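Each remark here refers to the structure printed beneath this line.
Missing here: one protein chain of the complex. Every other protein chain is in place.
The block that comes next holds chain A.
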Amino acid sequence: MANIISLGGLQVASREDLGKALAGGGCASSSCGSAEGPADMAPETWAKVKDHPCYSEEAHHYFARMHVAVAPACNIQCNYCNRKYDCANESRPGVVSERLTPEQAARKVIAVAAEVPQLSVLGIAGPGDAAYDWRKTKATFDLVSRRLPDIKLCLSSNGLALPDHVDEIVAMNVDHVTLTINTLDPEVGARIYPWVFHRGRRHTGVEGATILLARQMQSLDMLVARGVLVKVNSVMIPGINDAGLIELNRVVKAKGAFLHNIMPLISDPAHGTQFGLTGQRGPSAAELRAVQEACSGGANLMKHCRQCRADAVGLLGEDRGQEFTLDKLPEVVSDDPEKRAAYRDWVAREREDRRAATAAAQVAAEVVEAPPLLVAVCTKGGGRINQHFGHATEFQVYEVDRTGVRFVTHRRADNYCVGGHGDDDTLAEVIRTLDGVPVVLCARIGEAPRAKMAAAGIEVIDAYAQDYLEPAISALFRLRNAPSDTGALSA
């Protein structure tokens, strides 16, 4: 696999060369102004999110999550979901390759924790609803927290059954809960949820959507009142709920949601979902971005979501789930907590370095007056440009201007199904994926693909190999826009 992250691989970079002489103060990373840096949130909140890849854009460069598929039962039907279908090469929510009992799941978590020191979070995201299938969720959390007390627990739910278990959730130290809320309007909800099952009855149409909405708002209020960090997920469905998302963002922020994640509908007839079969389309990247930008000022928006499977393992954007299927687990699993502790120490030092380097780069960038530039980077973690162009299946896109470097989004070139294409097809897909992004930074690239990319109007640069993302992007921006009398080199 191309995107396995080794500790050694992360450490080859020149952290000794960077930033030692640089003054520390002031967060100026891409995370500033949003929920992702320590400077703009309460210390206790930062302590909760700093190692959670789904709650902190910064953390997702360093830390891995795993989902275990122990909760197959669900109490509602969504038109974008079909849990029957499974493809190991497909990545989308609700999909799993094997279902686990709580005992099997705990064994898997311990095995992964011993192999993957980046692991910081265990989440239960179905494939049904973690709060509805609560007995299995709770049994799994009990087993894992006994063996691995340093792993954070989180779950996701549609909110319908969650009020019944909120005190147990809090008692188990589940710090993070994701609620999927797609609309505040029951009329709209009726077009998304054909039925909800509540208190022994199936409710359809507006009646069902009204019950669901009330319980979702109750869940949000109860969790916030108990100090649990809540992320709200919304699936953007053009023509159905898109017009209400800005108001939804405002309301969930007012109620105390920590983060709002607006994700695109994934729709394909082959998935067998109602929306897939009726030809309901997902939003374009531009439509999604327009809504996300319109929401600035509301709840903090999450833009690095990868819409992963309910059994994903690894850093966001990679999935090592197939390495840890049940038949590959050893009979006796043992944990290695020192390895994780050593990794976390290393991340703490590395983060300080990256922050200092970024702050310095930011100050320097401020003097440059130029239009904003989009830059895609190839990274396999650690916040560095450390991936070979040919190994990249996703690109992280940043925008840089004189006010700084900001993470915009990620773009995948493998589009939910890997393999089956020749190299030329792959490159063509990459070029399509990077539409509108004129520059790519990577660790290395061969001459032939570089020439083909250049012919397509995309410059690929490997001069910043192993550098931190933000300082490298900032340096490139300064170089591009330097006054001619300083004799700037063309990158």
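Everything below uses one rule, namely that contacts are C-beta pairs under 8 Å (C-beta built on N, C-alpha and C of every residue); 3 or more make two chains touch, one makes a residue touch a chain; residues count from 1.
Here is the rule we go by: contacts and distances are computed from a predicted model.
Asks: Just to verify: the chain that's not displayed, which of "Ion-translocating oxidoreductase complex subunit D", "SusD family protein", "Sugar ABC transporter permease" or "Ferredoxin" does UniProt list as its protein name?
Replies: Spelling it out: the chain absent from the display is recorded in UniProt as "Ferredoxin".
Asks: Pick from A:Q77, A:Q292 or A:T358: which residue touches the chain that isn't shown?
Replies: Residue touching the absent chain, from the options given: A:Q77.
Asks: Among A:K48, A:H67, A:R99 or A:R215, exactly one should touch the missing chain; which is it?
Replies: A:R99
Asks: Taking the full complex into account, what residues of chain A touch the chain not shown?
Replies: Answer for chain A: residues 72-75, 77, 83-84, 99, 128, 132-133, 135, 197, 200-202 touch the chain left out.
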